[in-house]
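A single protein chain has been omitted; all remaining protein chains appear in their positions.
Letters A, B, C and D mark the chains as written, and numbering starts fresh at 1 in each.
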Amino acid sequence: MEIMRVVDELVCTRRVPGLKASSLRILASQQGALSVATDPVGVPVGKWVFTTSGSAARYAMKDPKVMTDLTICGILDQWED
Amino acid sequence: MEIMRVVDELVCTRRVPGLKASSLRILASQQGALSVATDPVGVPVGKWVFTTSGSAARYAMKDPKVMTDLTICGILDQWED
Amino acid sequence: MEIMRVVDELVCTRRVPGLKASSLRILASQQGALSVATDPVGVPVGKWVFTTSGSAARYAMKDPKVMTDLTICGILDQWED
Amino acid sequence: MEIMRVVDELVCTRRVPGLKASSLRILASQQGALSVATDPVGVPVGKWVFTTSGSAARYAMKDPKVMTDLTICGILDQWED
Partner (left out) sequence: MEIMRVVDELVCTRRVPGLKASSLRILASQQGALSVATDPVGVPVGKWVFTTSGSAARYAMKDPKVMTDLTICGILDQWED
C-alpha cells in the first residue's frame, strides 16, 4: 500500500457508470506524481493517507463493483512531510 | 487511477479478436509517456481524462470481455497543463 | 517478490473495515521509497523481508479477505545493507 | 496498453509447461527496456505493436490458460520512431 497525500477533490460530471457516485480524491505520491483514488473514508484535503491498488481497491469500497484501481484505506494522523 | 491526456485516435486494422470494435485512444501521461486505452466515454483529442488499469479496465467497458488493461473513466473538464 | 526493510510500525486508528485488525508495517524499498504492508509473520523493525504484491498479497494473509496489496512473506536473516 | 517494438523472436527450449507452444517475441519499450510477450497475431521483427498486460494478457491469447503477463494486441502500421 502506498503513502500519499490528498491534494484536492475531483469534480467530474461525465464519467463511466461503473464509478457510480463514489467520492474521488486527487492524491500526490511521495515523489509528487498525481493520481485519482476513490475515498470510502471521507478524508479532508491535506491529510496523508495510505492506499491499496489493483483488485484490492475494488474490494475495499463498500460497493465492490466500483471500477477503481486505487482506494484510500486510512488516514495517517501523525505523518509529516 | 491515472491522470492522462488524449493525444490521438488509434487506427489499427489488425488486432486480436478480444478487443472487438472498441474505440482506442493514444494517451500521454503527465510525464509524456504514451500508452493506448479503450474509450467507452467518447473523448475528443486534447482533453485530460483519468483512467483505470488492471482488471478494473475490463469491467469499466460496457462489454466486460474486452481485453484491455487501461480504460478511460471520465473527462477532467477544468484540468490545465 | 520485492526485497524491502521494515522501518516502522504503522499505527492507524481510522481505516477501512476491509483491513480488519491486521498488523501494518512501514517498509522501505532498496531505493528508499516507503510503502505499507500487512504482516502475518510478526517482523521486528530493522529486519529485511521479502514481500508479495497484487492479489497474492491477499491470499498470503491468514484471512484472505484482508484488503491489502502488499504482504510480508518472510524474513531474510542474513541480508546486509 | 503499451506501445512497443518487436526486436527479435525468442527461442527458448526449456520453459514451464504453462506457456505451451506460444510464439514468444522480445519487445523494446519506448525507453528501450526489453521484455518478452506472447504473440497471437504473428508480428514480423521491426514492427511497432501495442500490448496488454496482467490478467488481460492471458484472456487475449486464443488459449486463455497460457501463463503470460504480456500479449501483443495489434500492429501499429504507421507508427514511426
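Keep this in mind: a residue touches a chain if its C-beta (ideal position, glycine included) is under 8 Å from a C-beta of that chain, and two chains touch if they have at least 3 such contacts.
Computed from a predicted model, the values in this text were never measured in an experiment.
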Absent chain, residues of chain C that touch it: 1-3, 30-31, 40-41, 50, 52-57, 59-60, 71-78
Hidden partner interface residues of chain D, rising order: 10, 12-16, 18-19, 26, 33-37, 53-55, 57-58, 65, 67-70
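As a convention for this text, only the chains that are shown with their structure count from here on.
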Centre-of-Cα separation between chain C and chain B, whole angstrom: 32
Centre-of-Cα separation between chain D and chain B, whole angstrom: 20
For chain C, residues contacting two or more additional chains: none
